[in-house]
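Attaching a single structure in structure tokens format; questions to follow.
One protein chain omitted, others in place.
Take a look at chain A:
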């Protein structure tokens, strides 16, 4: 309960996280996503232009050679990025969409000038000609050209890689073989399908026809790194890309082609650099290698398995935040049927990062988010079915989640899943939503009959199995009858659900993102808290707080995204403690080199003790276990633990050096009290006693019964006096500690009767003697006597000093605020509340003290009053114990860090307190007024109730 309550308080914290991940795309980012350009591209300049593209082997080109120039001219916008020229037709963006890698440009020349046209003739490596006519102001066009010239120069080194890269492109091979009639060329390396066949019925004639169509397209419109995409391109994709062409078309449409070209050695390098290395992702990958499209022949053989292993492990090294997620194995296995390892690697990279962002992350936030988006779209587009799903409590995501996560590869026969991939790579993520909606729509009649998950799933399973069958088996029209369920699905998806746009999906994602992230954070927290080590002193709500403070400290770690390291190094550890330990909070001492040294020494001791795996980093569980030891209520246990921190060699004894270290640590730990920032319980008690004394003195014998007790209406506290007393006490405790440590330390010299006892055992004697000599010898190096204290002595020394006894028994534990939820801004409110609480609690305790005294005077006079008093004085009388009422939580903050703040606060309140009588006569109100204005000290109130304290 408290756990959930705490979580609810954290909502503002979640808000900040959600906001920081709400993607507001810049123009550059949108542009890159739209044209699938690599992440380091950006728009350098853009201009309006008319262009015409004459493919090297096109009919128009042929005519041009023969003197007739004729080509389509498109009007649109031309963009320049560091490595690309991109053009998009303004009127019909599907008519001409050119992406040209600058390194393919062989020559640029100014077209013969006519009076007002400024134009460039661009010639590509294969002879393709592009005419660019600039529209607009002349100087802007010149600017663009100058920039283009610079980029052309910069891309010269890139152009050197061009020929070898082109050798890997099947499109280039088609041209070389069929147009240029080259004979000494090899088929470029391709996917496993080249050897192990492609899934589905080999309709060779269709395959050949489709290849031919692509060949014709390339001749007219260019290919791979310099291509114009138009209506025909989209049509060719929609009818299904021929298997041989598929790898390259997927690369081209996804932008993986550009990544591979720009990072030509990276894949091999990653594999080589990480050869033989182990990781969790690798273990997980190994488990699944034999389980990735196992029905496909190549994946029953080492050849297929090893390619899959390489691609998946390479990706896990490239993006360790994702590592490996089940379903990636299936997607990668699918890609490898059509692609080489390197192609598949880059395709997987761009897929994970741009097409299905967050799907495979450690928290799978993208998957969860898109399921929410999908449910919303179903409820909007298929309301009847959605109502049915809701009414029957059917888990839609059980069926839809695998569609999205493994891109239909595990849901429908591969040949159909690949057809969907063709469109997916061209159109992006909206495709998944369009197809999924269409699947539900096409089956909605049957699905409306399904009243439980099982039937729902069975209907869809059966549908996928029969995708190649006729959608209208009973139709008389042979044409109609010929339409397969798959064709029907595509039509429904891309005609009817064409209205589902990327913008729509993206808007829905933004709507749900915050909620999904919150749920993930709550889930992650629950899981982690559940898996925390057993604690003896920390409560569940404490664990919840520590969890929050921990992850606020490890700022690079994003819980909902599952990225970054969740462990803390020493520096973060120090900041972490500073958030809730009074002795570690940033203070003015932080510039004092001695203090810094003390602080670092002690924190290092803690850090090393908690770092049980010697990893140099602390996990959440390390911190929990460590803190648990530090907040024990058992004084002896705490002393033993504290002792062990300094007993470096774990021999049960602290040597001189270790005692000195401990003394330094104590100086550091007690700083806030030693400098009067906080008030400890001894001081508090003294103040209460003084007030009580004065009340008694003031009222004298008139205090006959509790009914007559008037609490003081005005109390002034001479803060300086108590502060100084406390400071003195702490300094004395520190010096006493050192003094006693060396006084009570056991001498390391062996007893004098050493030789007398072990007469018989000569051999052993010798050894002992030698040991003794060596100890003596070492001791001689130290001018002081070699002495050591054991844990019993240490305890005695601490217990001998009231200040340190209270410090270990209570002050230290209570200075570690594991029980306070961390706020975004903890400083102000907490200090304020602390002050009020302090005064109220103080007043109550003062009252209790007074009552106790009155009681002892008038025990016999009023039995009722006595009962009454006991009820309230309990907290005070329990004071000597280590247990403490929660109401006094912030007593330590009695005087806050800031002097001014302290005064302000004391200025303000007339503290009103309510005390309930136990004899059910109804509450009786009594006032304890504590005016603390300085004027009050000088000009005391005339009221007879005023009590004044002076030093």
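The working rule: a contact is a pair of C-beta atoms (placed from the backbone, for glycine too) under 8 Å apart; a residue touches a chain by one contact, two chains touch by 3 or more; residues count from 1.
One rule holds for everything that comes next: contacts and distances are computed from a predicted model.
K.L.:
UniProt name of the unshown chain, from "ER-derived vesicles protein ERV14", "Vacuolar protein sorting-associated protein 21", "Dynein intermediate chain 2, ciliary" or "Phosphatidylinositol glycan anchor biosynthesis class U protein"?
P.N.:
For the chain missing from the view, the UniProt record says "Vacuolar protein sorting-associated protein 21".
K.L.:
Among A:325, A:471, A:623 or A:662, which one is in touch with the chain left out?
P.N.:
Residue touching the absent chain, from the options given: A:325.
K.L.:
Of the residues A:54, A:364 or A:442, which one touches the chain left out of the display?
P.N.:
Counting the whole complex, the residue in contact with the absent chain is A:364.
K.L.:
Of the residues listed, A:397, A:575, A:663 or A:736, which one is in contact with the missing chain?
P.N.:
Looking across A:397, A:575, A:663 or A:736, the contact with the absent chain belongs to A:397.
K.L.:
Which residue numbers on chain A touch the omitted chain?
P.N.:
Counting only chain A, the missing chain is touched by 284, 287-288, 290-294, 325-327, 329-330, 361-364, 368, 392-393, 395, 397-398, 401-402, 405-406, 410, 451-454, 457, 520, 523-524, 526-527, 530-531, 562.
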